[in-house]
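Right, one structure below, let's go through it.
All protein chains but one are shown in place.
Right, subunit A next:
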């Protein structure tokens, strides 16, 4: 068929889509390019330099913020993934689950409400309970809002899986725990893995909740970046941002690849 008469083809969509991808990536590229600028003022290009990466790595405040973010994200990832896994198993595999739909809504609740409302509500709760420890505040709140991000890939993986192998395992006199450990878990592992990665990313990237709940000693990376932005152009900022963008892109790519492979095996 002559492509000119392909009625499903709309002219001009190719160039529009190309422009769209330029629009998606150009702003990130601008940060990356400026991070190599020798000049203190980001907008004025005076030459290529790696000096801001060097000074960023020797910035004690940055390193302590990174440490806080990594600890909070690691704990929140483990907690939210375990909670999401057990909830997904119960919702998809459990028998006679009362309020199945409602239970699922409860797990996904952080996605339905504006984050700022949840953040200030949690702040009030912690101040009423007199929980002053910044790390504790952050890990509880992060665990809650990371759970749906861990839940969705695990649920998708479990739902796409047939019961045959689990039943075969039971027929071979494996008890429930052995069946779970030797059959179910290896089969859903891609879902668990990509769910955990996404939870980790969401925790690392969070600003709104962390900004309200963090205390002096528990500044997270995005909160520190916000203070740099507010303080005016810090030449290190673009280098820090570039490293963070790179880390996010790599983690997200791995998570998405694992999820995609899992989906193919299921099909």
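Just so we're on the same page, a contact is a pair of C-beta atoms (placed from the backbone, for glycine too) under 8 Å apart; a residue touches a chain by one contact, two chains touch by 3 or more; residues count from 1.
The definition used in the following text is that contacts and distances are computed from a predicted model.
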The chain dropped from view, which UniProt name applies: "RNA polymerase ECF family sigma subunit", "ABC transporter permease subunit", "Sensor protein FixL" or "Nitrite reductase large subunit"? "ABC transporter permease subunit"
Using the touch definition up top, pick the residue from A:51, A:215 or A:253 that touches the left-out chain. A:253
From the listed residues A:125, A:168 or A:185, report the one that touches the chain absent from this view. A:125
Residues on subunit A facing the left-out chain by the touch rule are 7-10, 13-14, 16-17, 20-21, 23-25, 27-28, 30-31, 34, 41-44, 79, 82-84, 86-87, 89-91, 93-98, 103, 106-107, 109-110, 112-118, 120-125, 127-128, 140-141, 143-144, 147, 170, 175-177, 179-180, 198, 201, 204-205, 207-208, 211-212, 222, 225-226, 229, 237-238, 241, 244-245, 248-249, 251-253, 256, 260
